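One protein chain is absent from this view; the other protein chains keep their places.
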Amino acid sequence: METQHNSVPKTIWAGASIGFIFLLVPFVGLSQRAPWSSFVQIVTEETVLRSISLSMIVATCSAFICLILGIPLGWILAKADFRGLKLVRAIVLLPMVLPPVAGGTALLFALGRKGFIGEHLDSWFGVTLPFTTAGAVLAASFVSLPFFVLSIESSATQLDSRLEEASLNLGASPIRTFFTISLPLLRNAIMAGIALSWARALGEFGATITFAGDNPDQTRTLPLQLFVALETNPERAMIIGVLMVMISLSVLVTLRGNWLVQK
Amino acid sequence: METQHNSVPKTIWAGASIGFIFLLVPFVGLSQRAPWSSFVQIVTEETVLRSISLSMIVATCSAFICLILGIPLGWILAKADFRGLKLVRAIVLLPMVLPPVAGGTALLFALGRKGFIGEHLDSWFGVTLPFTTAGAVLAASFVSLPFFVLSIESSATQLDSRLEEASLNLGASPIRTFFTISLPLLRNAIMAGIALSWARALGEFGATITFAGDNPDQTRTLPLQLFVALETNPERAMIIGVLMVMISLSVLVTLRGNWLVQK
Amino acid sequence: ESDSSLRVLAASSLTEVFQEIASEFEKDTGIQVTLSFAGSSSLAAQIEDGAPADVIALADEETLTRVKQSGRLTQQEEIIFATNYLAIATPIGNPASIGNISDFKGNITAVCSEQVPCGHLANELASFLKVEMEVTTWEPNVRSVRTKIELGEVDAGLIYVTDATNQVEIISIKGSESVKTKYPIAAVDNAKPSAKDFIDYVLSPNGQETLEHFRFGAPQ
Amino acid sequence: MTQIFLSGTTKLGVEEFDYSFETNSSKRIAVVGPNGSGKTTLLRLIAGHERLRSGLLKINGNVYDEPTSGNFTPPHQRKLTLQHQDGSIFPHLTVEDNVAFPYRSKKKSKRKARALAHKTLEAFDLLQIKDKYPNHLSGGQIARVSLARSLTKQPRLLMLDEPTAALDVASVRQVHQTLESLKTSLLLVSHDPIEVLKLSDTIIALEGNKIIQFGTLKSVTSKPATQWLSKFFDLNLVSGTASGLEFKTGCGEIFHLPQNYSGNVEVSFPSSAISLHLSPPSGSFRNKWKATVTSLDKQDKLVRIKLVGAFDCYATITVPTFNELEIALGNTIWASIKATELNVLQKPNPAKT
Partner (left out) sequence: MTQIFLSGTTKLGVEEFDYSFETNSSKRIAVVGPNGSGKTTLLRLIAGHERLRSGLLKINGNVYDEPTSGNFTPPHQRKLTLQHQDGSIFPHLTVEDNVAFPYRSKKKSKRKARALAHKTLEAFDLLQIKDKYPNHLSGGQIARVSLARSLTKQPRLLMLDEPTAALDVASVRQVHQTLESLKTSLLLVSHDPIEVLKLSDTIIALEGNKIIQFGTLKSVTSKPATQWLSKFFDLNLVSGTASGLEFKTGCGEIFHLPQNYSGNVEVSFPSSAISLHLSPPSGSFRNKWKATVTSLDKQDKLVRIKLVGAFDCYATITVPTFNELEIALGNTIWASIKATELNVLQKPNPAKT
């Protein structure tokens, strides 16, 4: 739909401004206190550079997993109708409710080396997930998937089903209709979901440290660096925080500006 | 739109099932290991009961704040067009990217007793936020607001603007149009947003502990109980985790089943 | 993995000192040391779940006992390599004029949560000194106590003497040295032979000197 | 040719629908009825977007929907196309890609599909706007895109729900031509009697979610079952054969046509266009015939007169004229109609289908 010149009421602007200031102010605080002089030095440390690339890999892989699993899941929640649907919908939200550290523990119970599934993975395939990059991706996916699913679901319930009917009428199979009509119409929701889950995964700490541990080569993402720094060297922590903000700002501005939101 | 009998393709079901199992399995792990025998005893401890009510208060207040601030903010992001919009949109996402502990630190810099705003709150009004329930609500709102905003934004961009035009045509003012037409049409997104932000706030730990500390009467929510227990008494932690799961399941199933999602 | 590398899991409070010791050890032996820091109990959980590790160094004995039950530590004796005790820390200038624990009353104060070693120690200290300790916030670890003091958010708190920085003012408590926490170190089962070397290095005069430099107390 | 057998009921909310009809040799069916009488629902049922609660839907001998046996053929496997009343064109595709969509569904490459769509785009005068997105189109343009897209699929049965409602007069004419020359079977919902007369040979008339009349165009128009229907078709219909400008009725009566035609045609004209005379009329009337008055229906200021002669028809005249001509039941009278008042409906050759 074309956005028209319907002026946005002043009340809305006021509310939005308060909301924005609320979100902005802490970052102003952060950048005020950050010891900028050591910024370049810290950011170019080899270990920080490794964390940056690890973070990007983990966040991107996890956003990708969310895409693959979240679209069908959101779709089913929106479109299907079966007994227990409510329960499924609530379970999908659980990883959001549980503090990430607890989620990480739950992941260990299930997929850790002694977990009820993990032990078979280990003994049958020799696969161990904890303390590997794959484990970090899994932990990040686990906490960010619900965000993706909800984003899809709330849009999918509002799709005009006559468009899908028209596609079927014109001979496209249901699966083709899904990919050529439904998905493109969900574009905004998918993009919002990617942004949500990517951002959530980038900042993921609790589940990662618990399930995947802090391995400098495999799992030490920026949030882990930040956390360790918080314990020992708060200035360094601030720099890493600012760095994360800058990375996500630049990625999100670029992505969303160019193709994430289509009005 | 009426959901029609367009069968959901098998591929979608398959994807959804994998996604669901992925989310479910850790909870199976959790409840397998949980020492059920001590469940009732732990859950009826006075300190746990206090945490439960504190958690509910914090999550609900914070969902309410998200509602008040998130709707206008999401609306502006979707509808307004001004220089710097991209930047505003990215800044709104930041609290999601930054690990909560870092977000909490940023909040301290801004609204703490010595924060650049907090010090004035303190000296002028005698208000200090850290270590109070208000501070916990603030921390929870800070981390959950972006989820709310994104949910609104992605739906608002897809609203059929002709309906708003029709309302203006019929003599409703822009603000009336907003409340009688736009908001009801955003219903699904608002409800999804409430669920998202409530759930996120219920599980909030990092920012809360950092900004609001762990005060048994004011700020010790369930996630704080859980975290401390994880360090010393993992069984107790599991029980608290299961308890959180049960609370959120029952709240979400009730809410979403009855009025959160309208197909 | 080659024998020339070693994985050490250490409690957060050991971060700086173990980084120092590890780099000295590397210089001496050429063995690469990979350090992972986390709260003692997280480390315990990781060990239980099979985290790859050769050496584990914790901030209290109880946690080590828990790790032993997991069966990944079969060594008979635990080796204490350092001790630590608490002191009051205040923001620079001590704005609330705190002199001892009884001054906590009526001020905003932070102490570790009773369930973590430093909080346990704080409680012991208070009962040893027979004073009532009024606490605003029970923090999950000693570093977050310190951070809140550094930021001026709390007026006073209890931290390990080893955690002192120039961002906080330290007020020593008379008699607090007698309420100590002990740091055990152990090699994990199936550890590389060099694990023993690392432990020996920590216990060696060189290692002890470094620990002392970071204000840790001697093992006994 | 498509044979549809439908006898069953369904329900939408509180509305109950009861349909029952069977088409055999009809290629062009019109569905008529007042607003909210169940036309769209009937089409949706045949397309498979609604399901029967009881009964049976069979098309060309294949069971498409039978609740008792659980048989249900999903919409995309039915050999038909339904064009929704609102057009339902895809908002995320350009006009070109909308029209090419059915080719794409047949797994043609994008390039190929677009090339194939080119002809249709041209025929519907859409080339100029082929790169536009639907939310930048006018109402009539959307209707045209939708129709072009429906025709692209070349289904065995094409169902159109008020396809010309948003079109201008010129486009309507062009669409009628296209539909007249169409090879596939047609099920058309329309509120325009001329369109129905032009494009259909069979009528399904609905009222109150039920079929209240079903039959050939001729039988329905000559004996409309309800008031609404008789108001809808205020027209006479005569069939015969045309050659050039001449039209011969069954009884050999010869009419003059406004244009050249050939073969079997039907000629329609409003009852108000017939003039009555006591003696053979002169002037620009080349079409005149003798008929007997067999019924009189006085309505307020108008009289509806049934004439039986070489063919049956109705004439409407004003009461003063009626009085002046002193018309009575059983009278024999001259009737005339101008050739330009005749609406010629060329039927597709029945031998071909």
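So that you can tell them apart, the chains are marked A, B, C and D in the order they are listed, and the count of residues begins at 1 in each.
Note that a contact is a pair of C-beta atoms (placed from the backbone, for glycine too) under 8 Å apart; a residue touches a chain by one contact, two chains touch by 3 or more.
Just so we're clear, the structure is a prediction, and the values are computed from it rather than from any experiment.
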- Who touches the missing chain here, D:24, D:77, D:243 or D:259? D:259
- Residue of D:8, D:33 or D:309 touching the missing chain in the full complex: D:33
- With respect to the chain omitted from the figure, which of B:68, B:168 or B:253 is a touching residue? B:168
- Residue list for chain B contacting the dropped chain reads 1-2, 160, 162-163, 165-174, 176-177, 180-181, 184-185, 187
- Where the unshown chain meets chain D, residue by residue: 12-13, 33-36, 39-40, 85-86, 129, 132, 136-141, 143-144, 161-162, 165-172, 191, 193, 228, 231-232, 245, 256-260, 272-273, 275-279, 281-286, 300-302, 316-318, 320-321, 324-325, 334, 336, 338-341
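Everything below uses one rule, namely that only the chains that are shown with their structure count from here on.
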- Rounded to the nearest whole Å, what is the centre-to-centre distance of chain A and chain D, using the mean of the C-alpha atoms as each centre? 56
- Chain centre separation in whole Å, for chain D relative to chain C (CA means): 89
- Mind pulling the chain C residues that touch 2 or more other chains? 42, 45, 144, 147
- Item | Interface hub residues of chain A, defined as touching at least two other chains | 1-2, 105, 108, 160, 162, 165, 168, 173-174, 177, 230, 234
